[in-house]
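With one protein chain removed, the remaining protein chains of the complex are shown where they sit.
The first chain written gets the first letter, and so on, giving A and B; residue counts start at 1 in each chain.
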Amino acid sequence: MSIAQESIITKPTRRRIKRTPYLLILPGIGWLFLFFIFPLSTLFATSLQKPAGISPDDGFLPAFKVSNYSSALVEYYPQFFRGFLYSGIATVICLLLAYPIAYYMAFRARKYRNLMLVLIVAPFFASFLLRTNAWKTILSGDGIVVGFLNSFNLLPQDRILNTSLAVVAGLTYNFLPFMILPLYTSLEKIDPRLIEAAGDLYSPPSQRFWKVVWPLSIPGVISGTLLTFIPASGDYINAELLGSIKDKMIGNVIQSQFIDLRDYPTASALSFTFMAIILVMIYLYIRRAGTDDLV
Amino acid sequence: MASNRPKVEDLHLVNLTKSFDDFKAVDNLSLTIPAGSFFALLGPSGCGKTTTLRMVAGLDEPTSGQIKLGPDDITNLPPYKRWVNTVFQSYALFPHLTIYENVAFGLRRQKAENIDDQVKAMLELVELTTQAQKKPQQLSGGQQQRVALARALINEPDVLLLDEPLGALDLKLRRQMQLELKRIQTEVGITFVHVTHDQEEAMTMADTIAVMNEGKIEQLGSPVQIYEHPKTVFVANFLGQTNLFEGTVAGIEGDELVVKVKDTTFYVPLATTDIRSGRIILGVRPEKVKIVDQGKTGLPKNQINGSIKLTAFVGVSTQYEVITNWGQEISAFEQNVDPTDLGRPGQAVTLAWEPRHSFVLNPDDDLSAGLDTSWDE
Partner (left out) sequence: MFIIKLIREKTLQVFSVLIIVYLMLPLAVIILLSFNKPKGRQNTSWNEFSLDAWTNICRDQTICRAFSTSIQIGLLVTIISTIIGTMISFALIRHRYRGRGTTSLLVFLPLATPEVILGASLLALFLNIFIPLGFWTILLAQITFTISFVVVVVNARLAGMDPKLEQAAMDLYATPLQTFRYITFPIALPGILAAALLSFSLSFDDFIVTTFNSGRIVTFPIYIWGAALRGIPPQVNVIASLMFLGSLLLILVASLISKNRRATKV
């Protein structure tokens, strides 16, 4: 997602109102209203419903039960916090890992560039669940990774699986390509002569990076961090497969409230709160980073 | 390239105006471009020349006014219904089509006959026969330029529009293409309307030049006319270098106007101006100015004394900057006949030129009009 995208718009050549753009957006906008905006409003309505009986099978009645929100928040604030904490840490690690390789591909890799791109994209085609599950094998107690780290006493719990470390590592692994690709796209657009020019104008390498490359790659950094942080914060697969019961994130709560407990009002209230927090965070983040164009 | 369309028609622009919000890019422009001529719209960037061109092509719609091709009003015709073709500034060659298909594009849309023959003949004309199956990005800048030209010309339009067609080429290639374009235009006899900010390019190729500034035409005429007898300071400055003097009319002597500039007297033929009294701006091109040691006789009538500030040897000529006793800098170009005899800085000299080489400009013009535009590209 290159969020900061320069769109080239031709000046209107006819004065009368054009029908074409409206015909073009009609199916898509209709679809998104029907299956995105409308469901979100049903979700909101559901979040205020009250139970009709004792069991979820009795159904729920329309109401204006705002306390669904307060009680959900009081009960599940640790999972909210954990969700944002884990995904935040994973996002930062992804950025640290992705930037050098994206930089390498953009400026140094030359003939290996396409091969590297292919290797970064291809894992998408092997099931994401299966790949996450494979980490269980790699990180298992009798595997080499744990054995190696344990021989230096680097693991406080003597294991990785079923710890918060495993969850963060899993999130990092799963969303790393979503960080690399937008970063690469924005770095690749930078004319290498700009870096040379900066060097010519007496900038040492570190300044060349911070004063030239980094500012020009900001659109990629924004896209990458959003593409990593948003799905990671709502993820429950990694916590489920790699973490312990104490590592549950907000995604796990929403999933189990909806699917297992069928407490729809609570689940909806949690979803809505979560969505609101995400949107506020994105808004603040984009405002601070100074991009207006969203898609 | 047979066509049974009627013969080429004159292009008329009538009170053409184009506004973007509150900015007038083209301001009530009226102009007739005779059929078969090579016409240049010359001006700095932002003067409205490209907008004018795009309106003729049908790519921009005029805010008001009319565009006529002969008797037909084409103002509201979409671009694909006008017998007008464009050579775009960056060529806009279709990257996914071969050179052959790029050139054939217009004919295919018109469902023409003998497309293959016509394309081959056209590729021959622009000397690209061997490149026919390549893609545009595999060609050099000069070759791409020729494809763009061929792609437009093959349709035998009534008018061919060229938007800074040589801007992306290097100097040597540009010179070569200028002569080439001129040759092709004479050969095919189509009206060429050429938009450029390069005054040399305009003068080399065009029969008629319209100098544009701020959406209006400053002056229209043949290259010789507008160079030798600019009507405004803008035109004088924009086309080559000029020495300008602010003075007042002191009287009339015979068929010459007498002009006082500081303590010096200049003469201008009466025929060049209607002004008979008051303030005046007098101009002379540097190559008309002779530079000699002070005290020489037998010189042209207009003379100033001064001292050399700078001497620059540029090969075909030597260019001098001379300071008058009131501190004005004057340029003089001497043809390079005997380079051992160069003037030295500080040397006292006399500058002299014939009265008929002077021209007179509107005294209310800004003396720097048209000067800083050389930075526009």
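Note that a contact is a pair of C-beta atoms (placed from the backbone, for glycine too) under 8 Å apart; a residue touches a chain by one contact, two chains touch by 3 or more.
Note that this is a predicted model, so its numbers are computed, not measured.
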item: Among B:57, B:236 or B:249, residue touching the chain not depicted; value: B:57
item: Residue among A:85, A:155 or A:241 touching the omitted chain; value: A:241
item: Residue in contact with the excluded chain [from A:52, A:122, A:197 or A:284]; value: A:122
item: Those residues of chain A which, in the complete complex, touch the missing chain; value: 1-3, 5-12, 18, 20-22, 24-25, 27-29, 31-33, 35-40, 42-43, 45-46, 97-98, 100-101, 103-105, 108-109, 114, 116, 118-138, 140, 142, 173, 176-177, 185, 205, 226-227, 230-231, 233-237, 241, 251, 254-255, 258-259, 264, 267-268, 271, 274-275, 278-279, 282, 293-295
item: Contacts of chain B with the absent chain, listed as residue ranges; value: 57-59, 78-81, 84-86, 88, 90, 92-96, 105-106, 109-110, 133-135, 138, 151-152, 155
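By definition in this document, only the chains that are shown with their structure count from here on.
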item: Euclidean distance of C-alpha centroids - chain A vs chain B, Å; value: 57
